[in-house]
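Below is one structure. I have some questions about it.
Note that one protein chain of the assembly has been removed; the remaining protein chains are unaltered in position.
Chain nomenclature is as follows: A and B, assigned in order of appearance, with residue numbering initiated at 1 for each chain independently.
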Amino acid sequence: MSRILAIAWKDLRSTMRNVPALVMMLVAPLALAALLGFAFGGGQSFSITATKVAVANADTGAFGVGAVGNYGAVVVGVMKSPDLKDIITVSDKPSAAAARKAVDDGKAAAAVVIPADFSGVMSGASSVAPTTAIEVYENPTQQIGGAITESIVGQALLGFNGARAAAVAASGLATANGDGDRAGELAQQAAAKYIQGGGAAAGVSVAQRAPRLPGGASTKDVGVSGTILAGMMVFFMFFGANNVARTILDEERAGTLPRLFTTPTPRRTILGGKFSSVFVTVIVQAVILLVGGRFIFSIDWGRLDAVAALTLVAAAVASGLALLLISLVRTPAQAGGIGAGVYLVLALLGGNFTGAAAAGGAYATIQKLTPNGWLLQGWDAVMRGGGLADIVLNLVVPLLFAVVFFAVAVLRFRKRFA
Amino acid sequence: MKRIWTLASKDLLETRRDRLALLFTVIMPLAFTTFFGLMFGGGSDRLPLAIVNADSGAPAMQLVSALAQSGVVKTEAMTIAAAEKAVDDNKVAAALEIPAGFSAALAAGRPAALTMVSVAGSTGAQTVQTEVMALAGRLAAGERAAQAAVAVAGTPPGSDPAVGEQALKDAALLMARPLAAQSLAHPVATVKVVQAGMAAGQIPTGFVLSSPGMLVNFILFSLLTAGIALIQERRNFTLLRLMTTRVRRWELIAGKAVGMFALTFVQQIILMGAGQLLFGVDYLRDPAALLLMMVALSLFASTLGLLLAAVLTSEQAMVATTVIVSMSVAALSGAWFPLEITGPAFQAVGHLLPTAWILDGLRGIIVRGFGVADVLPAFGVALAWSTALFVLAVWRFRLSD
Partner (left out) sequence: MSIVEVQELRKQYDPPKGVLAVDGVSFDIAKGEIFSLLGPNGAGKSTTISMLSCLLHPSGGDALVDGHSVVTDAQAVKEAIGVVPQDIALYPDMSARENLIFWGKMYGLAGEALKTRVNEVLELITLVDRQKDRVEKFSGGMKRRVNIGVALLHKPKVLYLDEPTVGIDPQSRRSILDGILALRDQGMTILYTTHYMAEAQELSDRIGIVDHGKMIAVGTNDELVKIVGEEARVELNVDHSLEGMVERWAEVQGVTKAMIDEDRAVLLVQDANEVLPRLFETAAAAGSRITEASVTEPNLEMVFLHLTGRALRE
């Protein structure tokens, strides 16, 4: 046992003296987490810049009986309201073509084009067209901006359509009550009343809250930094494990491994020592990153027992995978190249770079194909306040992966170093 | 010039023979792209939404039924406890709590509150919330319209205001509601969405938008194999030996660059071909513009790889640096997530990099019908960067350890 520890300690010390390895294991995850944190506003939440919208109001207005003036201007007014200033930034354009050009030139994410007959159709004054439409011309690569613009315009239109519905309903009621000749007048009054009442805006509100745990306590909001650093940590633990496992090949070439085999220490102890080296190094790496996350990014990782369990299982997965890969390749250079490729694919599939997938989607299923996907979901749950009982599967499934990795690695090493 | 080509072809030949390099520069990205395309190429799924309805009134039922028919969400009724857990476990994107007084509040003309239970920051929850607000908004609008109509025209003329006003009003409401709902169902004013550059009615799928990003990711990563090969050559002293021939230093380096350029270019052809033929990602929409972007990307990738291999000495350092650099560049360029969801500072920094411009160019070609003139700025940025990187590489290139 002490000889296994002696080997593990030697390798750990070696890693601490290896600058590229330290950069990979410690600096890279923290630096990338900082970079991505900076991406998302550097704060605790995903905040995005206001969408730029170009608007062209060609509405000629409708003046006369029951008309309010320029309905198009009302819509523009809604868009420019102070409540929305963090969400959209509106710029006026003289024509539809100019507004669309703003989108084409990349200066706006969307353009809102209000047609000339808008007020006319809305007020019923125009007999030419029964319906009208406001065009939202979007840049398809800016889906979010487009969706936001559609939503805002839709809300504004709802106001008009609602007033119209009030008018229609009042007209119908009047007719049913035998008051048909006052139908038009009552319709306009109903529409006016609807608008005075604040329209749909006063109708329904939606408040958001975090889900509650079985005990009744609310789950915590996980900051962006926590999710990102967890993903980076697991990804770079793969590399950390790879670096140490690689030394098995390096030592084989350098002659120190065969020399170890000429000592009275049995081969299984020697290989066991190398396996332990990988595991121990990765645990130390994880602990440093967890502490770093706590103090540099103020991440609250959650309950200690759950965090410890996740860390141990993550270390087992990383070590097992690295040892498996090493047992399959021949040269240290291959180990570096193949390892990087495999880890990248696993990370892309498991969501290390992108965070939790949308529920029910294909991506959520794909993430479950990877051990790191399960682990990351576990970290997320624990950061939201969960405990060991909530992450049982997130511990057991990756552990099974690790066991299989280790088993195959042991078989191959035995064959190689018989 | 001929010497440069000879050097480059030697490198390419070695790469073709090195099965490992082949695996990682061609097969793996291809397999990955195919996998992702199959998963996401078909358009988006409906987001699961749990509904906890504590209200038995008609408006609540209407809301539930409207959501059930929505193309954005897929609803499932649950108890509150089950819903909390489902949200926490990410089995549903969100849960909607309709409280017991909802219908009554709407009917009385008071503001009605709904609660969404979701994990903060989840984009799925955002989308669900938008849809719920839209549908609930319409519902409320219909209710308010009916209320307004009844207030104005609910009592027949000449009826006794004191007698059974409420009953009259109730009866009127029963008639007004469907009228209002009917009107709202066929609105006079609608939103017409036009996606610039795309055929009518089409929306780009998630895969189409993410395909160029993945491409850039893999190209950057393949610098790894090329760089490692170069480092090994240095270690074998074959590089130094080449210098004792009449090959000049800059010719040697240019030969390396040409080799890397060709490798990444071939990679792009393969990946874009797969995207185009298998998943309908319309790269070939403007072949001239596409060619410009491909050249730009390969120029940048090869000169970057060259510089890294020039200054780094060990394979370990190469792996470490390539992983970090390629990940940072990918993130900053919008390969992993759209830059529109990041802050302005990040976008500014990201657009210092040619890859951000190239990605904008590629997405523009596919989705917005960009032409040569539109991607020329991107090409220019990439050319400037590549020249600078090449000069640095030549200056710092070490021929031996």
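Keep this in mind: a residue touches a chain if its C-beta (ideal position, glycine included) is under 8 Å from a C-beta of that chain, and two chains touch if they have at least 3 such contacts.
Quick caveat: nothing in here was measured; it's all calculated off a predicted structure.
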{"item": "Neighbouring shown chains of the undisplayed chain, as defined at the top", "value": "A"}
{"item": "Touching the absent chain when the full complex is considered, from A:S91, A:T263 or A:S298", "value": "A:T263"}
{"item": "Footprint left on subunit A by the chain that the document does not show", "value": "2-3, 6, 10, 13-14, 17-18, 254-256, 258-266, 270"}
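Heads up, the rule we're going with is that only the chains that are shown with their structure count from here on.
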{"item": "Length of the line joining the C-alpha centres of subunit A and subunit B, rounded to whole Å", "value": "11"}
